[in-house]
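Sending over a structure as C-alpha coordinates; questions will come in a sec.
Just one protein chain is left out here, and the rest sit where they should.
The block that comes next holds chain A.
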Amino acid sequence: MTTFSPFKILPLLIPAAFLLTIGILWLPGHPELLNNGYVDTFKTAFLGILLEALPFVLLGALLSSLLRVFVPDEMISRWIPRHPVPAILFGCLLGIIFPVCECGMIPLVRRLMHKGMPLYVAIVFILSGPILNPVVYGATLTAFRSHPELAYARMGLAFAVSALIGLVIYATIRKSPLRLSIPREGGEEHHGTTRGGRVVAVFVHTSDEFFEMGKYLIIGCLLTAGIQTFMNHGSLTAIGERPLGSYLFMMGLAFVLSLCSTSDAFVASTFLHSFPAGSLLAFMVLGPMLDFKNSLMLLSLFKTRFALYLFFLIVSAVFTGSVLASLWL
(Lines give C-alpha, C1' and ligand atoms only; values in the text may rest on other atoms or scores of the structure.)
Protein backbone atom coordinates (compact mmCIF):
# COMPACT_ATOMS: atom_id res chain seq x y z
CA MET A 1 0.00 0.00 0.00
CA THR A 2 2.77 2.43 0.83
CA THR A 3 4.77 3.47 -2.20
CA PHE A 4 8.03 5.23 -1.71
CA SER A 5 8.14 8.75 -3.04
CA PRO A 6 11.03 11.19 -2.88
CA PHE A 7 8.55 13.90 -2.05
CA LYS A 8 7.98 12.43 1.38
CA ILE A 9 11.29 14.04 2.33
CA LEU A 10 10.01 17.50 1.43
CA PRO A 11 7.97 18.03 4.61
CA LEU A 12 11.15 17.43 6.63
CA LEU A 13 12.48 20.72 5.35
CA ILE A 14 9.66 22.49 7.06
CA PRO A 15 10.47 21.68 10.69
CA ALA A 16 13.96 22.93 9.90
CA ALA A 17 12.56 26.18 8.58
CA PHE A 18 10.27 26.34 11.57
CA LEU A 19 13.17 25.95 14.00
CA LEU A 20 15.11 28.56 12.07
CA THR A 21 12.23 31.02 12.43
CA ILE A 22 12.03 30.40 16.15
CA GLY A 23 15.81 30.72 16.40
CA ILE A 24 15.75 34.08 14.67
CA LEU A 25 12.96 35.31 16.92
CA TRP A 26 14.99 34.21 19.95
CA LEU A 27 18.03 36.25 18.93
CA PRO A 28 18.39 39.57 20.75
CA GLY A 29 18.57 41.68 17.62
CA HIS A 30 15.62 40.09 15.86
CA PRO A 31 13.68 43.27 15.04
CA GLU A 32 16.62 44.50 12.95
CA LEU A 33 17.16 41.11 11.36
CA LEU A 34 13.53 40.82 10.38
CA ASN A 35 13.17 44.42 9.42
CA ASN A 36 14.46 44.14 5.90
CA GLY A 37 12.85 44.20 2.52
CA TYR A 38 13.24 40.47 1.91
CA VAL A 39 11.23 39.32 4.90
CA ASP A 40 8.45 41.76 4.14
CA THR A 41 8.31 40.82 0.49
CA PHE A 42 8.42 37.13 1.35
CA LYS A 43 5.65 37.37 3.90
CA THR A 44 3.45 39.48 1.64
CA ALA A 45 3.93 37.17 -1.33
CA PHE A 46 3.54 33.96 0.69
CA LEU A 47 0.38 34.96 2.52
CA GLY A 48 -0.97 36.61 -0.62
CA ILE A 49 -0.77 33.38 -2.61
CA LEU A 50 -2.02 31.28 0.27
CA LEU A 51 -5.00 33.50 1.04
CA GLU A 52 -5.82 33.71 -2.65
CA ALA A 53 -5.92 29.93 -2.94
CA LEU A 54 -7.77 29.32 0.33
CA PRO A 55 -11.36 29.92 -0.84
CA PHE A 56 -10.80 27.74 -3.91
CA VAL A 57 -9.24 24.90 -1.94
CA LEU A 58 -12.08 25.02 0.57
CA LEU A 59 -14.63 25.06 -2.24
CA GLY A 60 -12.93 22.14 -3.98
CA ALA A 61 -12.70 20.16 -0.75
CA LEU A 62 -16.32 20.89 0.09
CA LEU A 63 -17.60 19.92 -3.37
CA SER A 64 -15.52 16.77 -3.26
CA SER A 65 -16.83 15.77 0.12
CA LEU A 66 -20.44 16.55 -0.86
CA LEU A 67 -19.95 14.29 -3.88
CA ARG A 68 -18.57 11.58 -1.63
CA VAL A 69 -21.41 11.65 0.85
CA PHE A 70 -24.41 12.41 -1.31
CA VAL A 71 -23.82 11.26 -4.89
CA PRO A 72 -24.06 7.55 -5.67
CA ASP A 73 -21.09 5.97 -7.41
CA GLU A 74 -22.67 5.20 -10.75
CA MET A 75 -24.19 8.62 -11.38
CA ILE A 76 -21.07 10.33 -12.72
CA SER A 77 -20.15 7.53 -15.08
CA ARG A 78 -23.69 7.57 -16.49
CA TRP A 79 -23.32 11.25 -17.51
CA ILE A 80 -20.06 10.86 -19.34
CA PRO A 81 -20.24 9.79 -22.99
CA ARG A 82 -18.72 6.38 -23.77
CA HIS A 83 -16.92 7.45 -26.94
CA PRO A 84 -13.62 9.28 -26.27
CA VAL A 85 -14.18 12.26 -28.59
CA PRO A 86 -17.48 13.49 -27.09
CA ALA A 87 -16.11 12.61 -23.65
CA ILE A 88 -13.11 14.89 -24.21
CA LEU A 89 -15.40 17.69 -25.38
CA PHE A 90 -17.43 17.10 -22.23
CA GLY A 91 -14.23 17.46 -20.15
CA CYS A 92 -13.46 20.80 -21.79
CA LEU A 93 -16.99 22.06 -21.21
CA LEU A 94 -16.85 21.18 -17.50
CA GLY A 95 -14.42 24.06 -17.08
CA ILE A 96 -17.04 26.49 -18.35
CA ILE A 97 -19.59 25.22 -15.85
CA PHE A 98 -17.23 25.04 -12.81
CA PRO A 99 -14.92 28.05 -13.04
CA VAL A 100 -12.73 26.77 -10.18
CA CYS A 101 -9.14 27.90 -9.95
CA GLU A 102 -6.60 25.11 -10.41
CA CYS A 103 -6.01 24.84 -6.66
CA GLY A 104 -9.58 23.71 -6.03
CA MET A 105 -9.49 21.32 -8.94
CA ILE A 106 -7.39 18.46 -7.58
CA PRO A 107 -9.59 17.34 -4.64
CA LEU A 108 -12.66 17.64 -6.86
CA VAL A 109 -11.09 15.65 -9.67
CA ARG A 110 -9.87 12.97 -7.30
CA ARG A 111 -13.38 12.44 -6.03
CA LEU A 112 -14.84 12.48 -9.54
CA MET A 113 -12.35 9.77 -10.53
CA HIS A 114 -13.31 7.63 -7.56
CA LYS A 115 -16.90 8.06 -8.65
CA GLY A 116 -16.09 6.62 -12.05
CA MET A 117 -14.84 9.50 -14.22
CA PRO A 118 -12.37 8.02 -16.72
CA LEU A 119 -8.75 9.13 -16.31
CA TYR A 120 -8.48 10.90 -19.68
CA VAL A 121 -11.62 12.97 -19.07
CA ALA A 122 -10.29 13.95 -15.64
CA ILE A 123 -6.98 15.03 -17.19
CA VAL A 124 -8.78 17.10 -19.83
CA PHE A 125 -10.78 18.77 -17.06
CA ILE A 126 -7.65 19.49 -14.96
CA LEU A 127 -5.88 21.02 -17.95
CA SER A 128 -8.66 22.99 -19.61
CA GLY A 129 -10.71 24.02 -16.57
CA PRO A 130 -8.49 26.86 -15.35
CA ILE A 131 -8.22 28.44 -18.82
CA LEU A 132 -11.36 27.66 -20.80
CA ASN A 133 -13.80 29.68 -18.77
CA PRO A 134 -15.46 33.07 -19.22
CA VAL A 135 -13.66 34.75 -16.30
CA VAL A 136 -10.20 34.02 -17.70
CA TYR A 137 -11.26 34.95 -21.23
CA GLY A 138 -12.47 38.35 -20.01
CA ALA A 139 -9.32 38.96 -17.98
CA THR A 140 -7.09 38.12 -20.95
CA LEU A 141 -9.00 40.45 -23.26
CA THR A 142 -8.65 43.28 -20.74
CA ALA A 143 -4.92 42.71 -20.36
CA PHE A 144 -4.25 42.59 -24.11
CA ARG A 145 -6.44 45.45 -25.20
CA SER A 146 -4.46 46.17 -28.31
CA HIS A 147 -3.83 42.48 -29.18
CA PRO A 148 -7.16 40.67 -28.82
CA GLU A 149 -5.90 37.88 -31.08
CA LEU A 150 -3.74 36.69 -28.17
CA ALA A 151 -6.84 36.05 -26.07
CA TYR A 152 -8.40 33.96 -28.88
CA ALA A 153 -5.13 32.10 -29.38
CA ARG A 154 -4.93 31.35 -25.65
CA MET A 155 -8.39 29.77 -25.60
CA GLY A 156 -7.74 27.87 -28.83
CA LEU A 157 -4.36 26.54 -27.78
CA ALA A 158 -5.60 25.52 -24.32
CA PHE A 159 -8.42 23.58 -25.98
CA ALA A 160 -6.11 21.93 -28.52
CA VAL A 161 -3.47 20.99 -25.96
CA SER A 162 -5.90 19.49 -23.45
CA ALA A 163 -7.84 17.58 -26.11
CA LEU A 164 -4.60 16.22 -27.58
CA ILE A 165 -3.24 15.14 -24.21
CA GLY A 166 -6.61 13.58 -23.37
CA LEU A 167 -6.41 11.50 -26.56
CA VAL A 168 -2.81 10.47 -25.85
CA ILE A 169 -3.71 9.40 -22.32
CA TYR A 170 -6.76 7.52 -23.64
CA ALA A 171 -4.57 5.66 -26.11
CA THR A 172 -1.58 4.91 -23.90
CA ILE A 173 -2.59 4.48 -20.24
CA ARG A 174 -4.47 1.37 -19.21
CA LYS A 175 -3.65 0.95 -15.50
CA SER A 176 -4.90 3.38 -12.89
CA PRO A 177 -2.07 5.77 -12.02
CA LEU A 178 -3.76 6.96 -8.81
CA ARG A 179 -1.45 7.02 -5.82
CA LEU A 180 -4.05 5.82 -3.34
CA SER A 181 -6.12 3.00 -4.76
CA ILE A 182 -9.16 3.37 -2.60
CA PRO A 183 -11.60 0.48 -2.59
CA ARG A 184 -14.94 1.50 -4.06
CA GLU A 185 -16.50 3.16 -1.11
CA GLY A 186 -19.53 1.85 0.68
CA GLY A 187 -19.98 5.25 2.27
CA GLU A 188 -23.43 4.61 3.62
CA GLU A 189 -22.87 1.93 6.21
CA HIS A 190 -19.59 3.57 7.14
CA HIS A 191 -20.97 6.95 7.99
CA GLY A 192 -24.61 6.32 8.69
CA THR A 193 -23.79 5.75 12.33
CA THR A 194 -21.87 8.95 13.10
CA ARG A 195 -23.49 11.36 15.50
CA GLY A 196 -24.93 14.34 13.70
CA GLY A 197 -25.05 12.09 10.66
CA ARG A 198 -24.17 13.23 7.22
CA VAL A 199 -23.54 16.92 7.90
CA VAL A 200 -20.73 16.16 10.31
CA ALA A 201 -19.43 13.56 7.85
CA VAL A 202 -19.31 16.19 5.09
CA PHE A 203 -17.26 18.59 7.18
CA VAL A 204 -14.95 15.92 8.56
CA HIS A 205 -14.19 14.84 5.00
CA THR A 206 -13.75 18.44 3.92
CA SER A 207 -11.09 18.94 6.57
CA ASP A 208 -9.41 15.64 5.64
CA GLU A 209 -9.17 16.90 2.06
CA PHE A 210 -8.07 20.31 3.25
CA PHE A 211 -5.13 18.90 5.22
CA GLU A 212 -4.30 16.47 2.44
CA MET A 213 -4.08 19.23 -0.20
CA GLY A 214 -3.03 21.97 2.18
CA LYS A 215 0.44 20.57 2.78
CA TYR A 216 1.26 20.58 -0.92
CA LEU A 217 -0.32 23.99 -1.29
CA ILE A 218 1.76 25.48 1.54
CA ILE A 219 5.00 23.95 0.26
CA GLY A 220 4.17 25.28 -3.22
CA CYS A 221 3.42 28.74 -1.81
CA LEU A 222 6.68 28.74 0.18
CA LEU A 223 8.76 27.88 -2.89
CA THR A 224 6.91 30.38 -5.06
CA ALA A 225 7.22 33.17 -2.52
CA GLY A 226 10.92 32.41 -2.11
CA ILE A 227 11.46 32.68 -5.84
CA GLN A 228 9.40 35.85 -6.10
CA THR A 229 11.42 37.39 -3.29
CA PHE A 230 14.88 36.58 -4.56
CA MET A 231 14.57 36.32 -8.33
CA ASN A 232 15.42 39.38 -10.36
CA HIS A 233 13.30 39.56 -13.53
CA GLY A 234 15.64 42.02 -15.16
CA SER A 235 18.74 39.85 -14.94
CA LEU A 236 16.86 36.95 -16.50
CA THR A 237 15.51 38.76 -19.53
CA ALA A 238 18.89 38.36 -21.24
CA ILE A 239 17.96 34.70 -21.77
CA GLY A 240 14.99 35.85 -23.78
CA GLU A 241 17.07 37.46 -26.51
CA ARG A 242 17.28 34.36 -28.68
CA PRO A 243 14.04 33.17 -30.26
CA LEU A 244 14.12 29.70 -28.69
CA GLY A 245 15.32 31.05 -25.35
CA SER A 246 12.31 33.33 -25.06
CA TYR A 247 9.90 30.37 -25.17
CA LEU A 248 11.83 28.37 -22.62
CA PHE A 249 12.23 31.44 -20.41
CA MET A 250 8.54 32.34 -20.43
CA MET A 251 7.52 28.74 -19.76
CA GLY A 252 9.98 28.49 -16.89
CA LEU A 253 8.69 31.76 -15.52
CA ALA A 254 5.09 30.54 -15.71
CA PHE A 255 6.12 27.43 -13.80
CA VAL A 256 7.91 29.19 -10.96
CA LEU A 257 5.59 32.17 -10.54
CA SER A 258 2.47 30.00 -9.96
CA LEU A 259 0.05 32.80 -10.75
CA CYS A 260 -3.69 32.41 -10.74
CA SER A 261 -5.05 31.96 -14.27
CA THR A 262 -7.25 35.04 -13.97
CA SER A 263 -4.33 37.35 -13.30
CA ASP A 264 -1.40 35.93 -15.26
CA ALA A 265 -2.46 37.63 -18.50
CA PHE A 266 -1.71 40.97 -16.96
CA VAL A 267 1.76 39.94 -15.92
CA ALA A 268 2.31 38.54 -19.40
CA SER A 269 1.26 41.84 -20.97
CA THR A 270 4.12 43.64 -19.23
CA PHE A 271 6.53 41.49 -21.27
CA LEU A 272 4.90 42.47 -24.56
CA HIS A 273 7.78 44.75 -25.60
CA SER A 274 10.61 42.43 -24.96
CA PHE A 275 9.25 39.00 -25.91
CA PRO A 276 7.59 37.56 -29.02
CA ALA A 277 3.83 37.03 -28.82
CA GLY A 278 4.19 33.24 -29.15
CA SER A 279 6.23 33.02 -25.96
CA LEU A 280 3.61 35.04 -24.06
CA LEU A 281 1.05 32.55 -25.31
CA ALA A 282 3.22 29.71 -23.98
CA PHE A 283 3.36 31.53 -20.62
CA MET A 284 -0.41 31.90 -20.41
CA VAL A 285 -1.24 28.35 -21.47
CA LEU A 286 1.45 26.53 -19.51
CA GLY A 287 1.08 28.45 -16.23
CA PRO A 288 -2.45 27.34 -15.35
CA MET A 289 -1.76 23.76 -16.45
CA LEU A 290 1.56 23.31 -14.69
CA ASP A 291 3.24 25.30 -11.96
CA PHE A 292 4.94 24.74 -8.62
CA LYS A 293 1.74 24.68 -6.65
CA ASN A 294 -0.26 22.34 -8.80
CA SER A 295 2.57 20.05 -9.86
CA LEU A 296 3.01 19.16 -6.17
CA MET A 297 -0.73 18.57 -5.96
CA LEU A 298 -0.65 16.42 -9.11
CA LEU A 299 2.19 14.41 -7.60
CA SER A 300 0.03 13.79 -4.56
CA LEU A 301 -2.81 12.58 -6.76
CA PHE A 302 -0.91 10.45 -9.29
CA LYS A 303 2.01 8.05 -9.06
CA THR A 304 5.32 9.79 -9.71
CA ARG A 305 5.92 8.05 -13.04
CA PHE A 306 2.57 9.02 -14.48
CA ALA A 307 2.84 12.58 -13.15
CA LEU A 308 6.24 13.01 -14.83
CA TYR A 309 4.82 11.59 -18.08
CA LEU A 310 1.98 14.10 -17.83
CA PHE A 311 4.38 17.01 -17.19
CA PHE A 312 6.38 16.00 -20.23
CA LEU A 313 3.25 15.84 -22.40
CA ILE A 314 2.09 19.26 -21.21
CA VAL A 315 5.44 20.98 -21.74
CA SER A 316 6.03 19.54 -25.18
CA ALA A 317 2.47 20.12 -26.39
CA VAL A 318 2.40 23.73 -25.16
CA PHE A 319 5.81 24.44 -26.63
CA THR A 320 4.99 23.01 -30.06
CA GLY A 321 1.54 24.56 -30.05
CA SER A 322 2.72 28.05 -29.19
CA VAL A 323 5.53 27.98 -31.76
CA LEU A 324 2.98 26.92 -34.40
CA ALA A 325 0.52 29.58 -33.22
CA SER A 326 3.21 32.26 -33.43
CA LEU A 327 3.31 31.74 -37.20
CA TRP A 328 -0.26 32.96 -37.29
CA LEU A 329 -0.02 35.69 -34.62
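Here, a contact is a pair of C-beta atoms (placed from the backbone, for glycine too) under 8 Å apart; a residue touches a chain by one contact, two chains touch by 3 or more; residues count from 1.
Simple rule for what comes next: contacts and distances are computed from a predicted model.
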item	value
Candidate names "RNA polymerase sigma70 factor", "Thiamine biosynthesis protein ThiS", "TIGR03943 family protein" or "Spore germination protein A1"; UniProt protein name, chain not shown	"TIGR03943 family protein"
Identified contact with the non-displayed chain, of A:162, A:258 or A:322	A:258
Residue of A:39, A:171 or A:324 in touch with the missing chain, whole complex considered	A:39
Where the unshown chain meets chain A, residue by residue	11-12, 14-15, 17-18, 21, 25, 34, 37-41, 43-52, 54-55, 58, 62, 139, 141-142, 144-148, 180, 182, 185, 190-191, 193-196, 199-200, 202-204, 206-212, 214-215, 218-219, 221-222, 224-225, 228-234, 237, 257-260, 262-264, 266-267, 270, 272-273
